[in-house]
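A protein chain is absent from this complex, but the other protein chains hold their places.
Up next, subunit A:
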Amino acid sequence: MATMLGQSDPANSPLGLMLLDEITPVVMVLRTPLVEEACLKNGLNLVELLTPFSTFNNIDVPVRTASDQPYRLQKFKLRLFYASDIRQPNLEVAKEQLKEVITHAGEKDFSDLCSDPPQIEDVLSTPESEILPSWFQFVNKELVRSPSFSDHEAFDHPVACLLVVSTKDEQPLNRFVDLFNTNQLPFLLNDGVMDPKILKHYLLVHDNQDGSSEKAENFLTEMRSTFGSNDCRLLCINSSQDGLVEHEVNPWAPYKTDASLSQPLGCFLNIDDFNEIKDLMQDFSSKRIIPHMEQKIRVLNQQVSVTRKGFRNQIKNLWWRKGKEDTPDASNSPMYTFSSIESQIRVLGDYAFMLRDYELALSNYRLLSTDYKLDKAWKRYAGVQEMMGLTYFLLDQSRKEAEYCMENAFNTYLKIGSSGQQNATRCGLWWVEMLKTRDQYKEAASVYFRISGEEPLHSAVMLEQASYCYLFSKPPMLHKYGFHLVLSGDHYKKCDQIKHAIRTYRRALSVYKGTMWSYIKDHVHFHIGKWYAFLGMFDVAVPHMLEVLTCGHQSKTTQDLFLREFLQIVQASVRESLWQSLEEDMIPSLPTIRTNWLESLPKNISKKHKQSNICVTGEAIKVDVEFKNPLQITISISSVSLICELSASSEEIDCDANSSTSELQNDEESGKLTISREQTSNSSFTLSKADFSLGGGERIMVQLTVTPRIEGILKVVGVRWNLSDSVVGFHNFESNLVKKKIAKGRRKAKHSPSDNLKFLVIKSLPKLEGSIHHLAEKVYAGDLRRLVLELRNQSEFPVKNMKMKVSSPRFLNVGSWEILNTEFPACLEKKTDPEQRVQANHNKESHTVFLFPEDTLIQGGTPFLWPLWLRAAVPGNIPLYITIYYEMGDISNIMRYRTLRMYHNLEVLPSLDLSFQISPCPSRLKEFLVRMDAVNKTSSEIFQIHQLSSVGCQWKISLLQPVETMLPSELMPGQALSCFFKLENVRKLTTPEDKVSLLAPREGSDVKLGSEASNEILFDICSSPLADFHICERMHQEGSHQEHPNSVDFILISQPSNDSINTGLPNPPPHLFSHHVCHCRIESTSPIWWLMEGPRTIHHNFSASFCEVKLKMTLYNSSDLSASIFIHTLDSIPSTSQLSEVMAGSPGNQVGWYDTSLLNDIKVTSDVLGMKVGKPPSLDSVSQFIWSGSSSTKVEVEPMSTAVVPLQICVFSPGTYDLSNYALHWNLLSSKDKGSHGKCPGSPYYLTVLQSA
């Protein structure tokens, strides 16, 4: 019968297996300290050592209970407990443990949360085991165990007692007697709840490392004679001397999960020990415990039959109980001692249940149930009903009965109030399993729903389990699945399990995705986004917030809220990612920190604290508290400050929770205590105070600070205030209930996570404070100035290994140390001695980290100065981010490094608008004309142009005219300026290595433009910082066109005029303006430059003969490739339109734009020009001159070299001729590819031939 049932379905169901685990005989273990010591050599205590051997899958013991029919028991388990553990578990401790488990599970499950939520179809097709988080099982088990060792049920009452004494103990026999000292026995035995005459088993433990077991044998014989031979045993352990035994399948491993394995479990136990322990437990179970239970069942059954069975007894019982009706409900008083018949029936039933004689158990439970009901002993009644339900289930008889019993038990437990809550939970969880076994998922879900009590964490877990039941029910009830997930998420949020909350909401999302239920969808997305943002995961938060932005269906306030939250998250996301990218290279990666921490961590910091926030002695913690005034009148609130607790050492943590609550209660009762506490607290931390008044319905965010003074644990408990200077009010952040206090201000702690407000205060650490001198809010573009970064460290501990990174090297550059002592701008001036030059750091790339010199130590408040260069490159609002990484000089600290983040917003105003135009000079080979246009865009600033420099060794810039004639001394606001310079190409054939270094201005040529002061020295553009900034400028201005060999970079340096009315600053520090214009290209694209040379004016007597003019064309190949050039002369006159175009091309409306080459060369040009313009050229079809000599010439020109080609024309009549009717075809001969080629039309060359007299 029962054996058969053991293999049948219900026993193998999850509930059946659970019951096999939970409802089994308990053995109470009593041992001496020496026994424990011997066991601990293996990393296990005695109970842990024995536990793996007290579960039997095939014990195969014949059992005969009340009936005469024996059956065999296969599966069996003993639960071993120390006597001290046999008591009701501490609820608070259990709750804390559960919370820790759940929090831990949250961290673990959270890793995969960044992916998209799965489609609901996928969820439905995945198997149950994959969806259900594995920690549910653990949590449920803990919940089931929490009400154990209650007096109202007997299966937790020890069946036997195992007394263990070591051979090392003095007088082992006496120790055995002492061990069973009634004073230290669990209350169950002392209070008369159970029979103190318990089965005792005496075990003598011998540690083989302490010598041979001969003495032990002697003791054993002695024991046997005293306590009876069957009840005594000797166990020899630790037979392995070296402690190197490796167990292939370590039986202890599954039982000891918190693996702080300093040594392998059971390392001193060799195979003999192993077998001995196994035999011990096997014999103990099969020869002692089971027969004892059988015996007891038979005895009790006999007794019950005599007193309770039979019609006469029933009548008597009924009548007797009727008489007791008036006695008050006495479930708490020890009304039923072990000798009462009710207790005996219960023991009989439970023993029968544990030996799996369910029929017998059921009949007794039934009998008992009516008794308890009549007695109104509700807890006991519920307990019996619960067992009846389980028995019905295991018998697989009446499903309805089973369910009815469970429901009855559940309701009864709930009815008796808080004391039955744990039991109700256990009963509910069993009931749920029962329903799940029968595929009644929907009903199971509703039971889960009913289990969820008032405690948010508990109900969150239950609601989540309920939701999965809806998912698994056939057909799946997806709507309810989603709804319960959302409910569960809300509860998780309430108890600050944000990661769990996100998890559940995300699962719910797969239900609502793609539906039209926008209100619900918005709610879910919005909260997920908000929570992600709370965790600092802004990048994940943003997509969720994007989902809620189209919320036309929502109310105005909601829309406002959504948008505001969205913007906040986006901003935070951007800012944080910027800082992170800056610090990326500097901060050591996370795992390395961890290991370092572990190495250097002092032992006293427990695991728990590692998770908590860390703050530093002497550094303020800022807490933002939002106050809301629900009234319509203005309330004045003063002396708002935080309530904090600082326990000096970390050991006090355990009692911390209790003490804080008790203190708070005191606080509530009398305001006096507040004062005293404040006085005491003054020594350990300081608080800031705030005063404000709240208008009707107003919300105010107040920042309050607390600065701890000593090391320890700091807890921000609440906030206190004075209402209208007369009434003291306070609010405790951790309580979930909003207490209605005298003060009307209803407060809301924005995030009240208890852990968030708990800080581990560590000893004072160096902290850098940084400031930048001379940094203005507003500068003009091009402003170049020296800033000084000042770093201070107030503590006496030094910091070292500093690194710095700047977000925009185009604007901010790190200077070198020497600059600090020199004068600005003199330090930028060109030194006569080239050795002294501060070389620009050519190797520096734009985004590298600046390392301070290694010997830099900052401590003790002495300022550390370092120069920085600022150049306002472009107009606009420029955020400057500077982050400085530094390490603590003292290695033993928890924090190894910190970073200092500095942020400055710079407003850059437009100043000079500069443009350059370069055109080839018609009369000189390798010379160019540079036209510079500058406009002063400022409203008040006056610029004194100081110098113009061309960058690179291949160019040389020079003046065309004396400065005075060309330039005004100052550029007034709004004034425009154009002027011309000569640019010479002095390039030589370069080797590739030189080319690389071209990027930086190693050489340059300068033109001094400063008007009056001729003694002023030029600034050196080849040294830092101008060169560094120039590199950045070049990179930024690169744009689309590639590096062209014939491009020039110009730097215009100007100074602010002394008498300029400065807008922003009263007394600005000295500064310069440097404007960089890069990649200016010569207008012609041809790499071939040529120049026609020859006489300009010729006197010839045409009556004698026609005139032959010899000309010379100089060709220059500016490219790096050799070129083949083909000069093609045309005999047709260039069309007039072309000519006039040339004329029109010179913008006559601008002063100073004239053909200087002509002017320089011949004095009469103006006349000629005037004549030419006034008289249109003749449109004769015959050209008035012809090219003589070869009509086409081909020459090869080597790179960077010139070639001269002779040309000749014949002129037949006097006049002025334009010799531009030729074309140059050039072809670059590249070795690799085809090379480029092109055609250039001739440039104008005017020749005047006059009739000589």
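What we mean here is this: contacts are C-beta pairs under 8 Å (C-beta built on N, C-alpha and C of every residue); 3 or more make two chains touch, one makes a residue touch a chain; residues count from 1.
We adopt the following convention: contacts and distances are computed from a predicted model.
Engineer: Can you work out the missing subunit's protein name as recorded in UniProt? Choose among "Coatomer subunit gamma", "Molybdopterin synthase catalytic subunit", "DNA primase large subunit" or "Trafficking protein particle complex subunit".
Structural biologist: "Trafficking protein particle complex subunit"
Engineer: I'm checking contacts with the chain that's been left out. Which of A:V486, A:I528, A:V799 or A:V1109 qualifies?
Structural biologist: In the complete complex, the chain left out is touched by residue A:V486.
Engineer: With respect to the chain omitted from the figure, which of A:I198, A:I341 or A:L478 is a touching residue?
Structural biologist: A:L478
Engineer: Which of A:Y519, A:W817, A:Y903 or A:F1106 sits in contact with the chain that's absent?
Structural biologist: A:Y519
Engineer: Touching residues of subunit A against the unshown chain: what are they?
Structural biologist: These residues touch the chain not displayed: 470, 475, 477-480, 482-483, 486, 515-517, 519-520, 523, 555.
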